[in-house]
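Omission of a single protein chain aside, the complex is shown with its protein chains in their original locations.
For chain A:
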Amino acid sequence: MNDESKTPKVKMAGKGVEVFYGAKQAINGIDLEVYERQVTALIGPSGCGKSTYLRCLNRMNDTIDICKVKGLLTLDGEDIYDPNIDVVELRARVGMVFQKPNPFPKSIYENITYGPRIHGLAKSKADLDVIVEKSLRGAGLWEEVKDRLLEPGTGLSGGQQQRLCIARAIAVQPEVILMDEPCSALDPIATAIVEELIGELREQYTIVIVTHSMQQAARVSQRTAMFHLGDLVEVDDTETIFTNPSEKRTQDYITGRFG
């Protein structure tokens, strides 16, 4: 990234972000920028705060009563914790894919159309049909399920369910997709398919992914942020982090000395 013109635009940024669960501080003041149309991986040992940080980005932490967020978090320069920002609109712009596949216990079709329907993105059944096909194709699931769109989404295999959740997330055309260990419940083959999919999604969406697998971070991301005990140890291009980290803790973690 030495060429100045190639420096990507900052999509989301955190400044001095602190998160508290009751009296316990989970994140101790982090500055982290996420660039547009890139995959940013958050790595670090369990309990380091990477999932917590991820959940700040679409305010999913709001659902936890004792959770308090301090500091500044922006999306396209707008403070997302500003009282004028509607959390529903924020989540329509910043979608999320969870650790465990969680399709609604409804048909595949309804799983995809739920989001567009509540946001009023489609005017007719034909519009919805278009969205369903586009989203499922985007998630690489169309060929596998096109003949059984009315069957329950819960009847798919684990990997297919996770791709259905990704399709459901992109159906509302978000700008950012947050992924919280999206492959941890999948087998290696399904993981490979999802990883390939993440690479394709990067062309249209900004992606932030939390992962426990260093190899996965190396494979899918352009930038990697290393968390430890609520601190951001370092953030840099993925290649740099995995070949020439500037912090010893990063080096120790990626070489398997702890974590």
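Basically, a contact is a pair of C-beta atoms (placed from the backbone, for glycine too) under 8 Å apart; a residue touches a chain by one contact, two chains touch by 3 or more; residues count from 1.
Definition applied: contacts and distances are computed from a predicted model.
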| item | value |
| --- | --- |
| Undepicted complex member, UniProt protein name, chosen from "Cytochrome d ubiquinol oxidase subunit II", "Carbon-monoxide dehydrogenase large subunit", "Sugar ABC transporter ATP-binding protein" or "Phosphate transport system permease protein PstA" | "Phosphate transport system permease protein PstA" |
| Hidden-chain contact residue, picked from the options A:Gln25, A:Thr74, A:Asn102 or A:Ser184 | A:Asn102 |
| Candidate in contact with the missing chain, chosen from A:Ile43, A:Cys56 or A:Ala92 | A:Ala92 |
| Touching the absent chain when the full complex is considered, from A:Lys15, A:Lys68, A:His119 or A:Arg202 | A:His119 |
| Missing-chain contacts mapped onto chain A | 58, 60, 63, 65, 88-92, 95-98, 100, 102-106, 114-115, 118-119, 165, 168-169, 171-172 |
